[in-house]
Each structure stands twice: as C-alpha cells, then as structure tokens.
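A single protein chain has been removed from this complex, and every other one stays in its place.
In this document, chain identifiers A and B correspond to the written order of the chains, with residue numbering beginning at 1 in each.
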Amino acid sequence: MQKYIWLVPLLPLIGAAINGLLGRKFRFSEPLIGGIAVGSVALSFLISVAAVYSYGFGGHAEWPKPYLTSQDGFSFNWIPGGAVSVNQGSEARIQIELQKNLEERLAAMTPEERSQTKGILVGASDSPRFALLNIEWSYQLDPLSSIFMLIVTGVGLCIFVFATGYMHGEAGFYRFFAYMGLFMFAMLVLVMGSNFVMMFVGWEGVGLCSYLLIGYYFDRQEAANASRKAFITNRIGDFGFALAIFGVIATFGSAQYTDVFNQAKGYPIELLGQWGILSWIALGLFVGACGKSAQLPLHVWLPDAMAGPTPVSALIHAATMVTAGLYMVTRTNVIFQHSQTMLLVVALVGAATAIFAATIGITQNDIKKVLAYSTVSQLGFMFMACGVGAFVIGIFHVMTHAFFKALMFLGAGSVIHGMHHEQDMRRMGGLKKYMPYTYWTFMAGWLAICGIIPFSGFWSKDEILWNAASTTHIPLGWLVWLIGTIAATCTAFYMTRLMAMTFWGRERFLEAPAGGEADEAHAAAFDKGLTQHDALRPSAGDRPRHEPGEHVGPVHEDVADHLATHGHGGHEHGAHRPHESPPSMWVPLAVLAVLAVIGGFVGIGPAFRTVTRSEHPGGRLNIVTWLNPVIWNPSTREFNAAEGVEAPVAETEHAAPPTEGAGHAETGASVYGQTGFNLAHSVEASTHSELATEWIFIIISLVVAGIGMLLGGLFYVWRPQLANIWAQRLRPLYVASYNKYWVDEFYGWAVTRRTMDAARAVYAFDSRIVDGIVNGLASLSRLFSRIVGGIDKYFVDGIVNTIAAFILRLMSPLFRAAQTGFAQNYALVMVLGLMVAVVIFFARDIF
Amino acid sequence: MLNFTFAFLLQQVEDNRFAQMRHAAANPDLSKFLWIGALLFIIGVAGVLTRRNIIVIFMSIELILNAANLNFIAFSRYLHETGNANALAGQIFTVFIIVVAAAEAAIGLGIVIALYRNKETIWVDEIDLLKW
Partner (left out) sequence: MTLSGYEALFFWIFGLAAIFAGLLTVMARNAVHSALFLISSLVSVAALFVLARAEFIAGVQILVYVGGVMVLFLFVIMLVNVGAEERGHEEIFNNQRQVTASLIFCLLLVGGVLYAVNRGYSGLQILHPNPVSQDQLQATSATGSSQITKDAEGVGGSLYRYASLPFEIASVLLLVAIIGSVMLARTLRQEASADDVAPEVLQEEIARDPQLAKLEPQSE
C-alpha cells in the first residue's frame, strides 16, 4: 500500500480542480460539491491509514527506514539541475575528511604499528566540490511524515464535514471547497515531499491558500486586509527559508533529505558562541518557521486571519498550516542540533511567544481571537519543546493541539452559527442548555488545553515542561520552564474565562441587544436593494451573509431605543434564540472530542513507568518510539536518538540507558558542554530520585493549571464583578494587553509607513529627476526640430520655389505648343518615330 | 538604298543590269509584291496625315491595313514554295486582320457619327478640344 501514497496529495487536488473549474459552470449542487470534497479527503485519509499501517505495522514493515516513492512508486525528474559547485561549509567538510582519512589509516595499520605511532599526517583537499543536483518529485513516507499525513487528512476530514454544514447557503460554496482541496494538496506535498524544494512548494502553496481562504469574503475590506497581511508576513519568513535552502544546496550539494542529513550528521557541532554554516542554515529555516507558525515577531497575521470562515481558522490556523514550521524544524533537527545557539534562540523565542500571546488572550472579547492567541501561545510551547531538544514532544504537542484546538475552533464555529454570527463573548452566556453537544465537546477541549490528566493536552504539555527543566542541550532551561509554567497558568485562566463567558452564567444575549441592529437594518435594506454593499462596514468577524433579522456585528449604540422598538430582549425575533447545530457540524466535534480525550495516550511519559512497566509504553504505537528514528542523537552522532527505547521491561531506573522521551541523559551534557544551572538536576539532587523529580514537576503543572482554572472560575463565574475591578486596578497592564501591546501599530509606524516614505522618495526622484531629464531631452529635440523646420520652410523652400517658378515661366509656353489638340499632328509625330526606328534598324548598313 | 535609287532613276545602265531589270520585270516575285504593299502603305500614311475629311482619313487607314494584308499573303505564298510547314499562317493572319479592320471600321464610324451629332462637322482641324 505504500506505493500508492502519491495518491494522497493527488485526490484532494483532483477534487479541488473539479469543484473549482466545473463547480460554477455546471452549477453543482451543495451536496455534490461537499461530496466530492469530503470524499476526496476521506479517500486520502484511508489511503494514508493503510499506507502508514503497512509501513509501520504490517507484515513486512519498512519502519524505521524511510520509504521513498522513487523506489517503486511515483517519481519524476522535476528539475534536472546539473552540476553545482558545493562551496559552503568547506572547513567542516575538511575536518570530516581528515577524520575519515585518519581512521582509515589507523584501521589499515596493525596493532603494534598503532601503538608505536605518535602522530599521523593526513591531508584533505581544499578544492571546491561539485555535485550533480537533481531535484525530483517523489514522496517520502517515514515516521514524521506519516504522523503529519494522518493529522492533516484525519483532522482535515472532520473539518471538511463540518464545513459542509457551516458554509451552507453560501454562494461561493464551490470556491471554498476548491481552495480547501488545494490547501490539502499543498499541505500534503509539504509534509510528504522528499526534498527541501518540494517542501518549499508546499510551503508557498499553503501560504497562497491561506491568502485565498482568509480573503474568502473578498467583498469585505477587513478580510482583504487580513489576507494580505497574512501573505506578506508569510513571505518575509519565506525569504529566510529560501536562503536556507540555498545554503543547504550549496553546502551539501543536494536537496533530498536522505542525502543532506546523511552528510550533515558528520559535521561538527557548533556550540554556543560558535557560528558556522549550519547555524546560518538553521537561522534561515527558523525565520521561515517564525513566519509560517506565527512566532514573535511575525505573529501579527494570525489573529487578523480570524476574518476568514471558521473552518478555515480551524484547519489552517490551528491544526495544519501553522504546524508546518514545526514539521520543518523537526525534519531538519540534525541541522538545529548542530547549532546550540539556534536551539537557544528557538527555545527563547518560543517561550516569549507563549507568554506574550497568553497575556493578550486574557483580555480579548472575540471568541475567535481568544482561540487565535491561544494558538500562537501553544505554538510557542511547541517551539520551546524543539528548542530544548525534545523534538518528539514538540510533534506530540502538535498532534494533541491539532485535536483540541480544531475541536475548539469548530466548537466556536458551532456557537457562532447557533448565535447567528455573533462572535462577541460579552453577548453570549448560558449556552450550555441551548447547545448541549457543542458544550460537552468544547468542555473536552477545554480540559485538554488546560492540561488536566488524563486528557491529551496534559501528556504533551507536561512533557514539554519536564524537558525544558531537565534539558542539557541549552542553558537557561529553567527560564524556559518558568515562562512555560506561567504561560500554562494564563492558558488555563483565559480558557476557563472563555468557557464561563460562553456557556455558563446568565444569558446575556437576552438582556442586551445581541448583534448589531444597525447591521441588521443594513442587511434588510441591502436585501431589498435599497443600499449598496459596504465593504468598509466593520463587523464581528466572519459572517457569510446576513439575513434580515439576523443579528450581526457590534451592538447598537442606542440600547434603550432598541429595546423600545424591539421589546424586551427581542423575543419577537425568532432569530434571537440560539440553536444547536445540525449533525453535519456536531458529529465532527464529537469525533475530535474523543480524540482530544484519548489522543494523549500514545505519549504516556516515562514518569508513569511504574504503572506501565515501560519507559515508553505501547511499542511502536508510542510516539517517542515511533519518531525516534528521525531524531538525531548528538552523543551517538546517529539517528534513532535513544538506544534501546523499545525495551518494554525497564524495571530499574538506571540499569537501562537512562532516557526520557527524546531528552538526553547525562552523557548528552558532554556534547553541548556545560549548560549552566539545570533545574531538574538540582531538584533531583535533593530528592535523590528521578521518578520523584518527574512527579514533582507533574504536580506543579497540574497545580498551576488548577490555579488558572480556579481564578478563571472566580473572576467569571462566582464573582463576575472582580473582573472589572482588577481590570481597573491593573489598568496599564489591561490596556497593554487589550491593545495587543501595540505591535501592529509599531509595525505600521516603523515598517509600513517608512516603506511608503521610501517609495514616495524614489517616486519623487524618478518623476522629477529621471523624467525631468527625459522630458528635457524631448524639449531640446522639439526646439531643434522647430529650428530646422524654419530653415527648411523659409530658406530651402524659398530657393526651390523661386527656381522652379522661373523654369516654369520659361518653358511652359514651349511645351504648351505641342498640345495642339490636332490628331494629325500626333500622327505625324508617330510617323517620324517610325522613320527613326527604320533608320536605327539599318544604321549599320547605311552609315 | 542610294545605289538602288540611282539605278532606278538614271538611264545609264549596263547591259546585264538592264537585262536583269527586264527579267525582274517580266518575272515578278516576292520582292515586287512587297514593293506594291509598301507603296500602298505609304500612300495610306500620307492620306492619314494630310486630308481634312475624317471619312477619307478612315479610308486611308483601310488602305494601310490592306497593304499589310498583301504583305502577309505574299509571304505566305513564298513560305509555301520554300517548304515551310506554317505556310498558311499568313493567310490566317490576313483573315484576322480583315476581322479587326471590319470591327474597327464599325466602331470608328460610330464614333464619327456621334461626333458629327455633337459638333456638326467632319473637318478634323475643327475638333481640337485637347488644345491647350
């Protein structure tokens, strides 16, 4: 079945092409379009499941060797490159070559020669290498790409089904699913590609689809601005990524993962302070990841991207596209682990992003914006994990986050749909009894994100924090742990706040006018054809179209007037009452909720080894075991990070080589040198038990989650007035958080306006100086031509006219005399001509 | 040319010359035909150039065409006797010249009549509209 993985990206593309090209022309019905889209993704999912099963668990499993379709499946020679000069990283290569030569010489000597040898002179060539660069289009099935395939197609399938319900009634229904199918294709190419260039193609493709989908409501200024912002910010990251790919090709002479990583693993590690070619490459890659995965400072596009439809937010901005950065970092973990500086940068940026976004999420009122900032924060967590060397846990968190965040986005979409496109949480409340399915599934997501055992979020988040505390890859692990813990507290707080404001408490939508009455009037007038569509009208996020009586947008200014005209709470309007969503919408919620609950069990950590009798229970089903073959171990300098992970019986804690997840044992410390204060080791030094240390950290993270939840409950359920009081007391902090720390305004001032100034300056230069020169030359030419024209007209023509007139006056009477009008004169001249002809004919003889 | 003119005009000739001439006169051959044709042609040309009456000019043109016919027939006869396969070509030509002459005469006299109706004159020197 592995041979057919090339169908996995192709089927959504075909579905997208059919929907996009034929959907409008032949007026496909909604069920048909939805059926094509969902069917193509479902088929992809089934093929992925079958392929991954046969790859990892079937009879002739290939795991852990990566399977490339260029072996016997699908591959074509995409860019036949030819010879490239491999001119980067030559010092490292020389080192490797010297080492290799030395070892060969040593192996060739007999033992007594070896003992007598004091030193060996070896040489390495300094000349630039040449490699044959050939970029092919083939897919790679290995532990990492298989996880992403399953996530993308599986979670994507749930979201597609949800979207068929959510986007019902849209005029652009076919366009939505065409773009979504295209997105699936691009994302799958990204994760399944076997070389960097294919990944870049997928990278750009998902960026494009993000632009298309965020700007789905293209007639609204807000959505158009947001889509442009997303694309441009992405492109800034893509620039770094492209430079990194150039660096990869120039250093390793190939773009295929297998070639590059086989070469890269031999390079020397660049410690903190050393900055070599691998650090440069890692920097470029990380810049790309920042752009795509919305890390500081390129995070600004993600909250604005909520202007797109909710399924788009769920799929692209929660589960798949934003995790592309993580995929890329984990895929190239060899390169990152060679550069300690970059690992530190990744960890710190991730931590900063986590706390930054978490503090902003506390004060937001739009339900989707809260979830957006939560996504940014959780992505920060994932990068924290990668930065401290726990790449497997980072991917584990990607997986669990995909489950619960997609669940919560879809739940939010269900709420928005049920509230008739009201997105402001201040106008929700008490929806628990109106939308039970949504409520219970959302609760599963809430518990997961807060990190409550045994939900999925707990397992991954706890492992991240443990690995941050105990890392030996980078210094300042304790700082990362601390920031992560605080961010986890904030996460619990604002998610509880969200639950409270949306589902619990009193039903605020009955008291205040829910939804913009001005917008409702506008909607009614627009449908009657009395007003034009207004793209600039602000509104509450994504709404496909408003129907008369539908409440959308900000609250009407004059509440009393509204109440007077509409009566108390507007019970006359049937549209007020929220309703549960149709099955096409809550069934995917249920599926995702189940996954959010049980999805974490693939990563039960080693802290539970007394219960599970294994470091990583589950054999190949355990995510650490599964992903280890793609993680590089700096101490053994080989892939398959931890030796002996599969041993199920590890009763004694220290007998087997001590491993924790993808973390590193004490032997790892010697690779990265002294990394300063290590929190876990100091705790362990006092408790003298590794197990106890791990449990202490687990307890801490549960406690902080509990504190966050309690605070949230306190502020928003039991003592609602406390929220406003504390907002007043901490007014500066509140304002800073509410305004998103003015990052957008700062960018606007520093980047956008300065760029426009530069553009204006260049324009002024061009229009005044360059055009001035050109116009000046043109004026000169015109002046010159006028002078010459004058000469010609008066001087030359004067001469010609005078002479011609003179000749004419002279000769005219002469020539006129020949025109007698008398035919016989003409005949006489003919006879004269005849005579002349005869004379000429006989001239030789006569004369 | 000069030789011939003198020989024809002056009485002073040699004996065999005169005999030659007598023989030539008594036995006219191709050249005599051609002479007659040439003379008729030139008389026609003179008529075209000198007469004022337009009808007479037309008749002179017919003389010219007739002279050409005579030339063709003479040569046709000559070629027949010298064994040329295309001996009758001259007579065919003559037929066509007669056809053309007839057509031309018809049209030309039609023009003359139209002209007479407009200008009421047959003197060509009164028809000088193209004079400057």
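In this section, a residue touches a chain if its C-beta (ideal position, glycine included) is under 8 Å from a C-beta of that chain, and two chains touch if they have at least 3 such contacts.
Here the structure is a predicted model, which is why all the values come from computation and not from measurement.
On the side of chain B, touch with the chain left out of the figure occurs at residues 1, 4-5, 25-36, 38-47, 49-53, 55-56, 58-60, 62-63, 66, 69-70, 73-74, 76-78, 80-83, 88-89, 91-92, 94-96, 98-107, 109-114, 116-117, 122-123, 125.
Mapped onto chain A, contacts with the missing chain fall at residues 824-825, 828, 831-832, 834-835, 838-839, 841-842, 845.
We adopt the following convention: only the chains that are shown with their structure count from here on.
Our note on geometry: chain A versus chain B, Cα centroid distance of 107 Å, whole angstroms. Of all residues in chain B, only 1, 45, 48-50, 57, 124-125, 127-132 touch chain A in the complex they form. On the chain A side of its complex with chain B, the touching residues are 816, 819-824, 827-828, 831, 846.
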